[in-house]
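Only one protein chain is missing; all other protein chains are in place.
For chain A:
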């Protein structure tokens, strides 16, 4: 039962402010992922919660009690580091036992707890080995074991699988998910990998340059990005972004991008929903799967030329020249045969997002 609350956190490194007025409430048992590029302040935030970094302003509350003046050791939280940080001169057993021994637990109890955790993490065979003899995945299991063994109030993970290769990363991702479901503890997880964030998080906190951009479930941040940054950061392949003009055309809305001769057809209610934003400073965002492509002409479809095709196995990403801009569409593998082919394209109004160009904020318009 642990709730963590961050209230008005500010942090400076010298004259540089790395965290700006950060507020976040984390519920018991919640798996929170801090997502952002390197240097966005996510790791600093995590280290501040851990007690490895001081904060210049604000409160960190664990179960309602302010802890910002407590040392890391007195906050009763465990942390898994990106570099694993296993003690190289100790066996796996001693590594996992370290936090228990540090608090003078009797050796019988230590033995019992370590073996229990080793069983859960399937590292029982490794207990006598030294970290240098382990593979990356096993090292990470041991590091997680060391964090789990003391049943901490909360688990903090700093890019725990960032140093592993792609295949192992996928495996460990599933394993961390399984553990969280099974053990259940309030977790803050830092990563720059949006796929990791989407697959693990109960809620994702997207950070950029020290500011929180959006907090929401994976579905919310994917389907309702709060601003252009989130829209482009979450989702792969990246969302198409284009300056757009909206016009009223014979009972329907027409959305023109890249000075194209014709616009895409949208339902008429777009005009009223945009509420004056239709003239200038409007940006259209559409994910590649919302750009619909077909070979033959059909009402509402615009003829365009394919320019680059990236085959990605199960699907292709096709760059389509629309006026002076490019729209990337996701098609079935091999659907567009090659560059230069003429195809017909439409934008699915239900998947379109509209942003204010100047502020980058979403206008919240959904059709």
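By our rule, contacts are C-beta pairs under 8 Å (C-beta built on N, C-alpha and C of every residue); 3 or more make two chains touch, one makes a residue touch a chain; residues count from 1.
Keep in mind that, in the parts below, contacts and distances are computed from a predicted model.
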Checklist entry - Looking at UniProt, which of "Succinate dehydrogenase/fumarate reductase iron-sulfur subunit", "Aspartate carbamoyltransferase", "Sugar ABC transporter permease" or "VacJ family lipoprotein" names the chain we cannot see? => result "Sugar ABC transporter permease"
Checklist outcome for this item: Per the whole complex, from A:89, A:268 or A:361 the residue touching the absent chain is A:89
Item to check | Among A:42, A:146, A:169 or A:330, residue touching the chain not depicted | outcome: A:146
Next on the checklist: Can you say which of A:50, A:118 or A:148 touches the chain missing from this structure?
Outcome noted: A:50
Checklist entry - Mind pulling the chain A residues that touch the left-out chain? => result 50-52, 71-74, 76-79, 81, 83, 85, 87-89, 98-99, 102-103, 130, 146, 150
